[in-house]
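Submitted below is the structure of interest, expressed as structure tokens.
With one protein chain withheld, the remaining protein chains of the complex are depicted in position.
Moving on to chain A:
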Amino acid sequence: MRYLVSVIDDKVNPGSTDRQPAISAFNERLIADGHWVFAGGLADTDAATVVDNRGEQVVFSDGPFVESKEYLAGLWVWEASDLDVALRLATEASEVCDRKIEVRPFR
């Protein structure tokens, strides 16, 4: 079972910026235990571009598709046997990243 694990940061009250060593160590463990599928940190939402080609002409717009106080700062894809396993890992991840974590199953 695969889960999308979103790391959520808050523009007003951001998490601490010194988490990279802890996150790397956590990633090593995810790999060793067979949970790691993919991981990546994201650039600021200001760097996003939205593309809409549903009409006659493609429209590019500068910025994220929705402006919000909270935003997606990074993500993982995990392999876990069930939600209990994923939630236990996410509990650790939230502490390691000093940020909120959303766990969402893939279909």
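We take it that a residue touches a chain if its C-beta (ideal position, glycine included) is under 8 Å from a C-beta of that chain, and two chains touch if they have at least 3 such contacts; residues count from 1.
One rule holds in what follows: contacts and distances are computed from a predicted model.
**Q** From the list "RNA polymerase sigma-70 factor, ECF subfamily", "Carbon-monoxide dehydrogenase medium subunit", "Glutathione import ATP-binding protein GsiA" or "Methylamine utilisation protein MauE domain-containing protein", give the UniProt name belonging to the chain omitted from this structure.
**A** Spelling it out: the chain absent from the display is recorded in UniProt as "RNA polymerase sigma-70 factor, ECF subfamily".
**Q** Even though one chain is hidden, which residues of chain A still touch it in the full complex?
**A** 1, 81-84, 87-88, 103-105, 107
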